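Pasting in a structure now, in structure tokens, and then I'll have a few things to ask.
Missing here is one protein chain; the remaining ones are kept as they sit in the complex.
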Amino acid sequence: MILLQVVVSGLLMGAVYALFSSGLTLIWGMMNVVNFAHGDFVMLAMYAAFFAFTLLHLGPAFFIPGAAAVLFVLGVVVYLGLVRHVARGPMLAQILGTFGLALVLRYAAFWAFTANFVSLPDNLVGGTFDIGGLRIEASRLLGGVLALAITLGMHLVLTRTMLGSRILAVAEDRNAAMLMGIRPDRMQALAWGVGAASTGVAGALIAMFFYISPTVGESLSLIAFVVVCLGGFGSVPGALVAGLGIGVIEALSAYLIGAVYQDVVVYALFLLVLWVRPQGLMGTA
Amino acid sequence: MLLEARGIIMAFGAFRAVDGADLDVAEGEIIGLIGPNGAGKSTFFNCLAGDAQPTAGTIRFRGQDVTRATPEAHARLGMARSFQVPVTFEDMTVAQNVMVGAFLRHGHRAAARRVADEVLAFTGLDQLADTPARSLGTPGRKRLEIARALATEPQLLLLDEALAGLTPAEVRLAIALVRRIKARGITIVIVEHIMEVILSLAERAVVFHQGKVIAAGAPRAVVDDPAVVTAYLGHHMKRVRRGGVG
Partner (left out) sequence: MKQWPLVLLGFVAIAAWPLLTDDVFLQRLGALVLLAAISASAWNLIGGYAGQVSIGHSVYFGAGAYASLVLYTQLGWPPIAGAPVGMLVAMALAAVVGTPTFRLRGHYFSMATIAAAELARILVANWKLLGAAVGLMGPPVPRSVVDLSFISPVPYHYLFLAVLVVLLGLTWQMQRSRMGYYLAAIRGGDRAARSLGVPVLRYKLYALLLSAAFTSLAGSLYVVMVGFIDPDSALGILISVKMVIVAALGGSGTLFGPLIGAIILVPLEETTNAVFGGSGTGVTYIVYGAIIVLIARFRPGGVADLWRSITVRMARRAA
């Protein structure tokens, strides 16, 4: 029973991982550029939610879309101001561009909000459910279900709408898309916006049940890399399955080996996958 | 035979990009690989160069089985290539680019530089020796790729659309260069879209269509082969026979 409890809470956390990793995989598949600041975007969204609640007294119904909007703008600005330019440059510039951004965001948060952990009140969304002996906090349930729904929604938008097929066309072949009258620059800016907005929602959701600190983004970035590598680069369904899987693996290893080693297991798995199947478990060769 | 490819198949899932192709290359000849877009000639070419490993079939170079050998082993054995989209080393000068090739057979800098200087003079790049590779235009880059390949002192040179995207005047210069390379005793396999090039350069043409070799022989005869005419679009062939650059 305890094991089942662990698996369920792993799945709920994994759904949130899947959500922000979908954003990373979208950006990645689109232009083959990694956002090293992805986890730090999530961190910003967590603080956005925190301050929206403590300073403006806004509840989840407001701060979740609010964080998404703020991060959407940030994503577009980062694309237009930085990524668009470094993407054409040497590999060193591509890596240092977003990596430097990660440092700026992380330590600016450190400076502005101090290293102290903060958190939203536990009872923001009412209490704990008891489902057949399983105890699930309402905030985690809401977070998991909402994250799952939005990830699936993202997948549907990408595969079923005109806009989605335009985005995918640019990811597939930039020049061919241009010939069809699609403006790749706009689509890529949009992908960065949507990718960042996914961290906005994910961050606001995590903030409801997780502590908030300036350096939390570092391990979240690594988790996003792991999920994207496992799920195959550019694949939202892949990210969904891999995100849920990583959530469960993390929860199980924390329970079975100890919380200190949960990251060790995830990182080791990541390296193993990169070494054995560089194209990802679900990607094609 | 310098190079023998037998029954080469390259499958991507159910799709066979190359479907049982054979090729013999005798020492000293210039062979042209032609065929419409997507005919599989580039994939086949990459198998020959060791850049891709065929699903089935064998490739022998100078009597040795090189089917699964790495690209660097191909270079050591005496096979050099150019790329469809030139990949020059942007941070280096033209001479340094060529020296990378020369280092394959000469461990010392001075010796490598001597070989590079000779190749640069031979390819007409000596005036540009000290300019950065990134400042070259497409014709310069294509020429530099050929120079770099020659510096590895190959017996067989594989040229992947080395003349595509050049102006007619540049094409004539490049054709002259290829002739001079042949005069050095180097065998050449050339993949080309421009029929004019094949007609004026190649001693033998091999036509690919849907992954298979559908015709081989003297270029003039091959161009008139009915199977080849149907493979290409009719109006395209007319343009080609008038000597246009397709």
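For reference, chains read A and B in written order, and residue numbers begin at 1 within each chain.
Here is the rule we go by: a contact is a pair of C-beta atoms (placed from the backbone, for glycine too) under 8 Å apart; a residue touches a chain by one contact, two chains touch by 3 or more.
Remember, it's a predicted structure, so these values are computed and weren't measured experimentally.
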Which displayed chains the unshown chain touches: A, B
Considering the complete complex, of B:Glu27, B:Asp65, B:Glu90 or B:Asp224, the missing chain is touched by B:Glu90
Residues of chain A (touch criterion as defined above) contacting the omitted chain: 33-34, 82, 85-86, 89-97, 99-108, 110-111, 218-219, 222, 225-226, 229, 260-261, 263-264, 267-268, 270-271, 274-275, 278
Name, in rising order, the residues on chain B that touch the hidden chain in the full complex. 49, 51, 70-72, 74-76, 80-81, 83, 87-92, 96, 99-101, 103-104, 107, 109, 112, 148-149, 151-152
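By our rule, only the chains that are shown with their structure count from here on.
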Counting in whole Å, what is the centre-to-centre distance of chain A and chain B, each centre being its mean C-alpha position? 46
